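With one protein chain held back, the other chains of the complex are shown just where they sit.
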Amino acid sequence: MSTPDGVQESRAAWRLGIITPRRKRIFFGLLVVLGLVLPYLVYPVFLMNVLCMALFASAFNLLLGYTGLLSFGHAAFLGTAGYVTGWLLRSVGLPVELGVLAGTAVATVLGWAIGALAIRRSGIYFAMITLGFAQMIYFLAVQLPFTGGEDGLQGIPQGKALGFVPLHNPYALYYFVFAIFALGFAVIYRTIHSPFGHVLRSIRENEARALSLGYDVERYKLVAFVISAGLAGLAGSTKALVLQFVTLTDVHWHKSGEVVLMTLLGGMGTVMGPSVGALLVVAMENYLTGFGDWVTVIVGTVFVAGVLAFRRGIVGEALHLARNFPF
Amino acid sequence: MQALFGQLLVGLINGSFYALLSLGLSIIFGLVNVVNFAHGAMYMTGAFFAWIGLSSLGIGYWPSLLLSPLAVGLLGVAVERTMLRRLYQLDNLYGLLFTFGLTLIVEGLFHHQYGNSGNSFPVPEALQGGSNLGFMYLPRYRAWVVLVSVAVCFASWFVIERTKLGAYLRAGTENPKLLQAFGVNVPLMMTLTFGFGVALAGFAGVMAAPIYQVTPSMGSGLIIVVFAVVVIGGMGSILGSIVTGIGLGLVEGLTKYLYPQAASTVVFAIMAVVLLIRPAGLFGREK
Partner (left out) sequence: MKRVASSLMMAALLSLPAAGRAADKISDGVVKIGVLTDMTGFYSDLSGPGSVLAVKMAVHDFGGKVLGKPIEVISADHQNKADIASTIARKWFDEDKVDVIMDLPNSGTAFAVMPVAAEKKKLTILSTAATTSITGDKCTAYNIHYTYNNWMLANGTGREVVKSGGNTWFFITADYVFGKSLEEDTANVVKAAGGKVLGYARHPQNSSDFSSYLLQAQASGAKVIGMANAGGDTINTIKQAKEFGITPKQTLAGLLVFISDIHSLGLETAKGMYLTTSFYWDYDDQTRAWSKKFQNHPDNAKKAMPTMTQAGLYSATMHYLQAIKAVGTDQAEPVIARMKAVPVNDFFARHGVIGPDGLHRHDAFLVQVKSPAESKYPWDYYKIIKKIPAAEAFPSVAAQGCPLAVKK
């Protein structure tokens, strides 16, 4: 991948001093404050949806943006974790935290199993293998009785966080989800900026070179895949808790396509890009419904325009602009 | 036993559609290096052009068999010339994403104009009726589909693998610069190849119109399966996609006999297994 995209832009932004540690701290500080205040300004359920999808897209970006692997089956992890969490909370009656953790754990194990097989190939073949496995997960979701098939797994209780915070209160639930998002986001951030993340990027730039430098490329790819799958699972478990149901939509290949759109739109290979993309896509889905069947056309046009003209994505383009007009 | 033969024959019929579609996809990937996600949308467009031709202009099935793929091919040429060609320098993932967006646009537009419950296209008179084979009743139209698909597939294969024009095309994929230096207009060749590939999809669409309802979503259900077929056959392998298309149709027919619920998934299971054992696909060469 030798295309101008987010990774180059954010690296340039660091090099040119547009991003400095100080600015970064202020930025994230403001972001946290914004995150805490926002539910009083914007509809909380919408925000929680955005946070879940932002985490999903950020996890996906770890793979696409930083490792150069396009998975076309990431919905499998989102959906599987959602189903597991939903079933554990509703039918087994586990506490909320354990349910979410268990969903994440199952997605992680699934990620390890699929990843170990898929990373043996790359490029378009990798995308196809992940799609193949995701279709099998979809088949299981349709066939297994506990998922509720087409009707979905409904009526997931929200319970109480830490045993006393009632999560059916939208504000309490929002802060719970925000905390999970912040945690997941921090894991991704740490991964990207660790020595491990640097190796991933070198694999993305030039796999042969990384191999010749003595890195066990396959293992690095696998670990990245597992982390990405696990965090996608965390997003899925949280989403199940927010919406109180899981349906086949969450394991359908459309969802896998949607996360590509979010990442591409926001800017792949940038830290904030996937979240911005998720915000836009979820907002389009929720606020453009009045346009009826034009929504598909609009989303398609955005996709095409993004690929043709804004391959850096929104955040990538913004960084690119900042490079030319340093402030 | 009767049922088994019946299912296998039905599998063969479906397989010839897979072959026709995966052939176009394979040609485009092999020669233009684009994973054309919009192939299903082009198939749908072909069917719609035939239906629009019949219902508004009075153009029958037989002229449509030629005109509709031509129109779809021209559409493909326009897309390639104005947009797709800017992506050739990039990783082929961008081609995939571009055509994915294109699919959404095309399906959305047809949906807006014609709704979703589908339109009927009558079977042409000469092909109505059918014959009883003993183990099943074979509609004449279905037999026609199998014959024509196989004929078109092998004609395409012959042109690409055994003629001079085909040799240029193949050379163009291996080393476009060198071919250009020999005085061949490579960009034009790629445009025409893309146009021909999608025209094949449009042709499959016209063939499908009398069997299935003509609806905006008729392609999106098929495209994922056809992708799998192409991957199993070996991306870019012409013969591979033809043989695999027909073969998988048969496997699907067999699955429908043994365990019907799994019929839509068996293809993906096979794909995953094949890619792990023979990464380049059954007929592909590792590049």
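For clarity, chains are labelled A and B in written order, and residue numbers in each chain start from 1.
Simple rule for what comes next: a contact is a pair of C-beta atoms (placed from the backbone, for glycine too) under 8 Å apart; a residue touches a chain by one contact, two chains touch by 3 or more.
Note that this is a predicted model, so its numbers are computed, not measured.
Enquirer: Give the labels of the shown chains that the missing chain contacts, considering the complete complex.
Expert: For the complete complex, the undisplayed chain touches A, B.
Enquirer: Given that one chain is not shown, which residue among A:A12, A:L101, A:L280 or A:V295 touches it?
Expert: Considering all chains, including the one not shown, the answer is A:V295.
Enquirer: For the chain left out of this view, which of B:N33, B:N92 or B:Q213 touches it?
Expert: B:Q213
Enquirer: Which listed residue (A:Q8, A:S202 or A:Q244) would be found touching the missing chain in the intact complex?
Expert: Once the missing chain is taken into account, the touching residue is A:Q244.
Enquirer: Touching the hidden chain in the full complex, which residues of subunit B are there? Just list them.
Expert: Missing-chain contacts on subunit B: residues 2-3, 6-7, 10-11, 13-14, 111, 115-120, 123, 130, 136-137, 139, 141-142, 211-213, 215, 217-218, 221-222, 253, 256-257, 260-261, 263-264.
Enquirer: Which subunit A residues would touch the chain omitted from the figure, given the whole complex?
Expert: On the side of subunit A, residues 26-27, 30-31, 34, 37-38, 41-43, 45-46, 49, 142, 148-152, 154-155, 239, 243-245, 247, 249-250, 285-286, 289-290, 292-293, 295-296 touch the unshown chain.
Rule of thumb we're sticking to: only the chains that are shown with their structure count from here on.
Enquirer: Distance-wise, how many Å sit between the C-alpha centres of subunit A and subunit B, to the nearest whole number?
Expert: 33
Enquirer: Under the stated contact criterion, what part of subunit A meets subunit B in this complex?
Expert: 1-3, 70, 117, 120-121, 123-125, 127-129, 131-133, 135-136, 138-139, 143, 253, 257, 260, 264, 292-297, 299-304, 306-308, 311
Enquirer: In the complex, go through subunit B and note every residue touching subunit A.
Expert: Subunit B reaches subunit A through residues 35, 83, 86-87, 90-94, 96-98, 100-109, 111-112, 224, 227-228, 231, 235, 261-262, 264-265, 268-269, 271-272, 275-276, 279.
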